[in-house]
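Can you keep this structure in mind? I'll have questions shortly.
Omission of a single protein chain aside, the complex is shown with its protein chains in their original locations.
Up next is chain A:
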Amino acid sequence: MFLVLATAGILIAAADINPFYTDPYKLEYPDYFGNRISIPADNPTTKQGVYLGRMLFYETKLSSSKTISCASCHQQKLAFADSKAFSSGINDMPTKRNSMSLSNLLWVRNFFWDGRAKGLEQQATFPLNDPHEMGNYLEQAVKDLQRTKEYPPLFKAAFGTTEITVDRLTKAIAQFERTLISANAPYDKYLRGEYKPTPEELNGMELFMNSPVPSKNSRGANCAQCHGTPKMYMELFHNNGLDSIPKDIGREEITGMENDRGRFRVATLRNIELTAPYMHDGRFKTLEEVLDHYNEHILSSRTLSLSLQDRSNVEKGKTLGLTAQEKSNIISFLKMLTDTDFVNDPRFANPHLKKVK
């Protein structure tokens, strides 16, 4: 008897909840990216969620000063990076590291330069709670949004009720970020057989992909060892020889392991032309400086990656030994990774602007 009543109770409770419908958002990407993607089971990507996430990504109300949004440091025209060595957050406080370009995050599992955040949902809480970035305003921001006219219906459309919570807010932002797929650069067109690279680009591509073997007269720069695959990204942590004694110890801070000293995540090179300055501390202003680093200035230390030692185009050489022309060809290839469709895609643009105008 009790059981029957209980079941009836559940049925009534179930009938009480308004059924709500969301439309799945189709994430489109080339087959050559592979399907090792991360979407948590409790946060499927939906059109409603993505739209809400996009509104929130560009929402300055999420910061204590009401002036900073995610997009302050992640600007679409710069492939969602910014142009500073260290970004400024609340009261122009500089961030500890260089802002990262946001593209193809669907394939990333450990976020930030040191991999400290697992998953985009968790990642989003970091800038929101950071006193320097957005002023640790998240709890209050949720209350502020609840009082607006526009947000409660958007949350209802995405999550079924008008209630705004930290969990829902970060889920929506993560959904939007998953849609930031960059796969229409000249390099993609080349992979699809729709673009014929110049001789410089082609030589740069070969150098980028190959390891140097001087005995066989085969020249290379060995970049793909770390930055390889068509995604131009592999989830690896390496010390790429920036410092002998690093000021920022990178991944060691997270793992506590000495062999992680000065290791940082291998960054994606997609849209790299747009995301200067380079490296976790923005120390290089141009790609020319980056190539000079790899070719001539690798600094030795106990954790320097093996892939950057004793690799040379000269027999028994200590440095990579690329010519000026070869370095410039590699840069030509890197510029093939600039996806102008991505940085101009209206689906990723600030949705608040339309209303103002």
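Here is the rule we use: contacts are C-beta pairs under 8 Å (C-beta built on N, C-alpha and C of every residue); 3 or more make two chains touch, one makes a residue touch a chain; residues count from 1.
Definition applied: contacts and distances are computed from a predicted model.
A single chain of the complex does not appear, and UniProt lists its protein name as "Molybdopterin-binding protein", one of "Molybdopterin-binding protein", "Carbon monoxide dehydrogenase medium chain", "ABC transporter permease" or "Cytochrome B561". Only one of A:Arg168, A:Arg263 or A:His280 touches the chain withheld from this view, namely A:Arg263. Among the residues A:Ser38, A:Ser64, A:Asn184 or A:Thr255, only A:Thr255 touches the chain that is left out of the figure.
Even with one chain removed from view, chain A keeps its contact list with that chain: residues 110, 115, 234-238, 252, 255-260, 263, 302-306.
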